[in-house]
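Read through the structure below, which is laid out as structure tokens, and then see the notes.
For subunit A:
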Amino acid sequence: MKVVLVVDDSATMRRMIVTSLREIQDIRCEEASNGMEAVEKLVLEQYDLVLLDLNMPDMHGLDVLRFLQAHARFRGIPVIVLTTRGDEASRVEALNSGATAYLTKPFSPPELAGCVVELLNKN
Partner candidate 1 sequence: MADSEKKFFADLMDDYFAECDEHFSAVRRGLLLLETSYSKQVAEDLFRSFHTLKGLSGMVGYSEAEQLAHGIESYLRALTKGLVVLSQPGLETLMASAKVLEQTIAAHRVKTPIPDRQQILKSLDCLVSGQIVEEIRSQPAPTSTGSIEDPPPEKLEQIIAARKKGAEIWRLVFKPEAALAERGINVNTVRERLGQVGEIIHAMPKVVENDKVVFEFILAGPKQGQIFESWESDGISFEPFTPSKPMETGVVADTLSLRLTPSNIVRVELSRLDDLMQKIGELVIGKARLNELLNSAEAEIPHGVWRNLQETNAEMEKTLRTLREGVMRVRMVPVYDLFERMHFAVRELSRIQKKNVIFESFGGETEIDKYLVEKIMDPMLHMVRNAVSHGIESPEKRAGTGKPLEGRITMRASAVAESIVLEISDDGRGIDAEKIRSRAATLGQIKPGESLESMDILEIICGSGFTTLTRADVASGRGVGMAVVGKAVEELSGSLSLETEPGRGSSFFIKLPLSLALERALLVEVCGRIFAVPASIVEEIVEIKSDSVTLFENNEIVAYHKSVLPLVRLSELFRVDCDRTADFYGLVVRSGKNRVGIVVDRLLGQKEIVVHGLSDPLLQTPGISGVTELGDRTPILILDLKELTRMRKRT
Partner candidate 2 sequence: MPENSSRAYVVFELAGASYAIDSEKVMHLEMVERVTPVPETLPYIDGVVFSRGQVLPALNLRTRFGFEKIDYSLSTRMIVCRVGERVIGFIVDSAREFRSISDESILPPPEDLSQISTDYLTGIVKLEDRLILILDLEEVLKPGDVETLPSEGDILPIASSGAEASESRAE
């Protein structure tokens, strides 16, 4: 059973993502609504993949990403960042900061599922 952490401040987005991933075998999703909560969850439990929204209030996704990359403990977990159309700067920055892949909104459920499965299988 692989565990995925979905980090997004929008409840609507989280619901969409979790439902899109439901079809995948042997996968379980957990949710965090802000960066600090995400870090806390990563401290207390094991995750195989993180889906990270960039545009969050209080702690921006990029800061979460940098925090994860700065510490050996979290460095190995693959992270897919969710960006929006036209936000090239953040996308580039994210990749430079250690994101494994990015998905641009709007994305369809199969796109998301495909990306997740690919990354989970690689490890």
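The working rule: a contact is a pair of C-beta atoms (placed from the backbone, for glycine too) under 8 Å apart; a residue touches a chain by one contact, two chains touch by 3 or more; residues count from 1.
In picking the candidates, the idea was that all candidates are chains of the complex that A comes from, given by their letters.
Treat the numbers as computed from the prediction; the structure is a model and nothing was measured.
Asks: Need the partner of subunit A in this complex, chosen from 1 or 2. Which is it?
Replies: Every other option belongs but stays apart; subunit A touches 1.
Asks: Note which residues of subunit A are touching candidate 1 in the complex, please.
Replies: Residues of subunit A touching candidate 1: 9-13, 15-16, 19, 33-37, 39-40, 43-44, 54-55, 57-60, 62-63, 66-67, 70-73, 84-90, 92-93, 96, 105-107.
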